[in-house]
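Left out: one protein chain. Kept in place: all the others.
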Amino acid sequence: MNKFRIEDLSVRYLDNNESLRKINMEIEENAITVLFGPANGGKSTFLRTLNRLNDLADVKEMSGKVIFHEDNILEKTTDVIELRRRIGMVFSRPVPLPLSIYENVAYGLIMEGEHDKKKLDNAVENALRKAVLWDELYDRLQDSAYAISGGQQQRLCLARVLALEPEVIMLDEPTSALDPVATAKIEELLNQLKATYTIILAPHNIQQAARMADYAAFFLMGELIEFSSGKEMFLNPRDRRTQEYVSGRYG
Amino acid sequence: MSKQQGNLVITGIIKIAGYSSIVFVTLILIFLLREGLPALGSVPISQLFSTIWYPIQGYFGILPLILGTLLVTLVAILIALPFGVCTAVYLSEIAPKWVKAVLKPVIEILAGIPSVVLGFIGILVFVPFIRTFFNLPTGLTGLTGAILLALIAIPTVVSIAEDALNTVPDSYRQAALALGVTRWQTIWGVTLPAAKTGVLTAVMLGVGRALGETMAVMMVTGNAPVMPTRLNSILMPLRTMTATIASEMGEVATGSTHYQVLFFIGIVLFLLSLAINVAASWVSMRQRQRSERILS
Partner (left out) sequence: MDKSSRTSTLIAESAGYTLVHLITLATIIPILGLVGYIIAKGSPAISWQFLTAAPTDGMRAGGIFPAIVGTVYLTIGTAIFSVPLGVAAGIYISEYAADNAATRLIRLAIINLSGIPSVVYGLFGLGLFVIFLNFGTSILSASLTLSIMTLPVIISTSEEAMHSVPNSFRVVSTSLGASRWQTIRKIVLPQALPGIVTGVILGLERAVGETAPILFTGAAFYLPQLPSSPLDATMALPYHIFVISTQVPGMPVEIQYGTVLVLLVFVLGMNLIATLIRTRARAKRVW
């Protein structure tokens, strides 16, 4: 089953460059799809298009289709708020909101209008457990989210997304600011989570891409050069440009 | 009311508030014109721009008032400029951090002192001083007003000039220092020139402050509507446009010629300040953008 079907997606920012050009791909459910490629390839742009977060950026033009549950979410009529609840996102830098740990995790639910203290408590605990943070933080929930380590902050950001029980989790270079130990924890977590979620990951290096990919998409200057299973991509790339990049002779 | 509607209402209110400043500027202009333009019908233009202001006898020449304002403002800015820019240079380039931390609030204190308080001190301190120092019949002179105006303009000049100096990238200074240029030469040869549009803006806004100031000048300039034609006019009583409005508006009948002319002076002041502020913002037009791009 696929979660997204992307057809001829093109995006152009105010600078007039086509940051994405006619992308066609499908994203499988309950698997990790990795987007990789050199800088400015359009990976972040692609991710932000899927949850319409690019509405906040200087987008000039957007065309094509992104089919999610049979609807083209690029339509004006899409309920973007509902969409973003179903498609969570973790960013390259951990960005805790300037609130307590508890409020960070409960944020999405509170915004949704959930005020039942019991339900919130439960959701916060569940989310923190899934992010393997509960044992570390259960007695500090009212502390500022800035009082914990960078690795913990990033897992908190993941927990914050999990609390909304989304269908899809997108992660844009989630470990670029973390040390190897914290990175390993996140990677382990993602491997557990893919049983229940659709995961789209833009890793910050090719090693992580190779480690994590069930499916892999190679983006180069706004184009999708190659899309296949992870194994094929990294052992047996078809396109010459992919070969060069994967073998480290590129960018 | 549903949440969506609530959101719409709030957004609507915020949007209206956002446009309110345009509404108010327009309203101000409309009411000044409404009350002041009839002056052109009541007083012939040639008379309006003549040299005698003596409303009781029907003389409504606003030239001495305009020149009075210009002269006092000019002298004030000539005083404020060196003090203001020097202080800004000191604060931004020379002073150690803790000195800066102490001095900046002091400048802010000056900015906060009401002009009527400065006027009061002017009467009790500066007026006698000017009289004895220059051996004049009266200390209520243009110069006295200019000194007070300089005090009023200095905080504006200092803070804007200092901002401008602070925005000069450190790499400029380091590049100059690396070439073996001394810090002193760097300040005057590199940093200050790099900040010159900012300093120019500071001066223009300082002029704007001085031009529009009312109470302090009214209290110490003697309020004699004479043409400041000679060099030493600054050591004699004179009168500004603002002081004229403030001191006479209370006594005129609504709608009378005198009333209309006072509003007409208001129009002149409005246009002058408009010109200065538009010019200053044009000079300093820096595009403001969000400091970071969307997270990627």
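Order of writing sets the labels: A and B. Residues in every chain begin at 1.
Just so we're on the same page, a contact is a pair of C-beta atoms (placed from the backbone, for glycine too) under 8 Å apart; a residue touches a chain by one contact, two chains touch by 3 or more.
What you are looking at is a predicted structure, and each value in this text was computed from that prediction instead of being measured.
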item: Touching partners, among the displayed chains, of the absent chain; value: A, B
item: Touch criterion as defined above, residue of A:Gly42, A:Gly88, A:Pro174 or A:Gly222 at the omitted chain; value: A:Gly88
item: Hidden-chain contact residue, picked from the options B:Leu200, B:Val226 or B:Met249; value: B:Met249
item: Touching residues (missing chain, whole complex) on chain A; value: 51, 53, 56, 81-82, 84-85, 88-89, 91, 93, 95, 97-98, 107-108, 111-112, 144, 146, 157, 160-161, 164
item: On chain B, residues whose C-beta touches the chain left out of the figure; value: 7, 10-11, 13-15, 17-22, 24-25, 27-28, 31-32, 34-35, 82-84, 86-87, 89-91, 94, 103, 105-110, 112-117, 119-121, 123-124, 151, 154, 158, 182, 184-185, 205, 208, 211-215, 219, 242, 245-246, 249-250, 254, 262-263, 266, 269-270, 273-274, 276-278, 280-281, 288, 290-295
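By our rule, only the chains that are shown with their structure count from here on.
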item: Geometric centre distance via CA averages, chain B-chain A, whole Å; value: 53
